[in-house]
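All protein chains but one are shown at their positions in the complex.
Showing chain A:
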């Protein structure tokens, strides 16, 4: 057993504890690795914000772990060594705060709205939610367990549209990928996702999306290996330069 534990420790040690050793200092300077668990829909904007953060804090490195918010919340509760959690919905944030994993109160840093993603050129001429129920139109949604799926349900219910999708994907990027590959004719994803994929995908706006706006909360985590870096990153996401990146990506200000 001791050998196994030792092996596990050595393996874990390779994950960046050398960087982190300098990260916890109380001198206000941010160094070392900041591990950010971010919702899949934040992939592009947080990659840029992370680079800007590194430039503003020499000696720091931002590592992103992107997935569906609910999967991330679960990983954090199970003890994943994360510094920051940025969720695509308050519900998943609540799971983390209720489990006592948050350092302070989460704050909303962005909002996102759904659009209908269609392949470029919109071959099936989709103009609104009602068109998604036409025969021969294949639609991908997110599973209701992840925020984009919950928002899609809300929007469809608000529009009174009963839709049978061909697949319920595990995160928003999965749904978008099926549109990019041409395997489905439409998917309900965030506006920001279609902007990031503008070469292959067009976003069709629809009025009911206003009824299903997702709030994105962010928080530093209590057991953060790099608490200094965690707080600095959260503050940076709320700063003007980061907010500009988010707006450009298609997010709305909180």
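Note that in this section a contact is a pair of C-beta atoms (placed from the backbone, for glycine too) under 8 Å apart; a residue touches a chain by one contact, two chains touch by 3 or more; residues count from 1.
The rule is simple: contacts and distances are computed from a predicted model.
**Student:** Since a chain is absent, check the UniProt entry for it and pick the matching name: "Molybdenum transport system permease", "Cytochrome ubiquinol oxidase subunit I", "TldD/PmbA family protein" or "Acetolactate synthase".
**Tutor:** For the chain not displayed, UniProt's protein name is "Molybdenum transport system permease".
**Student:** Which one touches the absent chain: A:140, A:176 or A:189?
**Tutor:** Result: among the candidates, A:140 touches the missing chain.
**Student:** Just to verify: which one of A:106, A:165, A:203 or A:217 makes contact with the chain not shown?
**Tutor:** Considering the complete complex, A:165 is the one touching the chain left out.
**Student:** In the whole complex, not just what's shown, which of A:103, A:183, A:208 or A:223 touches the removed chain?
**Tutor:** A:183
**Student:** Under the stated touch rule, tell me which residues of chain A contact the chain that is not displayed.
**Tutor:** 1, 3-4, 68, 70-71, 74, 138, 140, 143, 145-146, 165-170, 174, 178, 181-184
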